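And then chain A:
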Amino acid sequence: MLRSESLSCFRQGRWLFEDLDFEVQSGEVLQIIGDNGVGKSTLFRILAGLLEDYDGKVEIAARSCLFLGHRYGLNPRLTVLENVQFLMALQGEVPSEDTLLTALAKLGLLDETQQRCGELSEGQRKRVALTRFLLSNAELWLLDEAFSALDHHGRQTLLTLCQSHVDRGGGLVFSSHQALDPLMVDKTLRLGPA
Partner candidate 1 sequence: MSFESWGDFVAMGGYAAYVFGAYGLTVAVGVGLVAQVWVRKRRWEQDLRVQLRAQEKQP
Partner candidate 2 sequence: MWRWFHEWGSPRYFYARSGRLLPYLAGLTLLLIPTGIVWGLLYAPADYQQGHSYRIMYVHVPAAILAQSSYAMMAAAGMVSLIWRLKLADAAMQTAAPIGAWVTAIALITGALWGKPMWGTYWVWDARLTSTLILLFLFAGVLALRQAAGPSQSGGRAAAVLAVVGLINLPIIKFSVDWWFTLHQPASFSVTEKPAMPIEMWAPLLAMVIGVYGWFFWVWLLRLRQEIREREVRSEWIRQRYQNEF
């Protein structure tokens, strides 16, 4: 589903990482851990196809791929519902309002649907951004720091979400500062000095 070959990235006068080889197959979870500034986000942006300055190869054999980065893609002047609708439309999917509301309810956002995203807290916005993961049937998920800024309940929801995605045969790559819930992780990639 996702494969990298001797992936290296040189930025700001130093090698962020060199010769990474990894593979994610259908139904597998890859965890990427490392301290701040070791290039986790850069790696994610390369995998998502947003960064082109790298050496080596990245092959993606998934039908579609969803990416959540540090910037969630929510316009502060649009409401929660409008933002989610727009993000789904960008993926070429148009879910009915009913489906949308059910998804938002699952993430505990039912009271905020008509609020502007600029008025929400960080954690709430993250949950809004995660709504499209619940709605879409993309095969590969790329979650950069998805678990931070979420409360306990949000984390649990996301974990079950990920679990069911993997059970359906999807691939998942996520990152965090420290090792997190080793239960569902198949592979771990440690970035930075060991």
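On how the list was made: all candidates are chains of the complex that A comes from, given by their letters.
Things to note:
The definition used in the following text is that contacts are C-beta pairs under 8 Å (C-beta built on N, C-alpha and C of every residue); 3 or more make two chains touch, one makes a residue touch a chain; residues count from 1.
Quick caveat, the model's predicted, so the values are computed rather than measured.
Candidate 2 is the partner touching chain A in this complex, chosen from 1 or 2. Those residues of chain A that touch candidate 2 in the complex are listed here as 11, 52-53.
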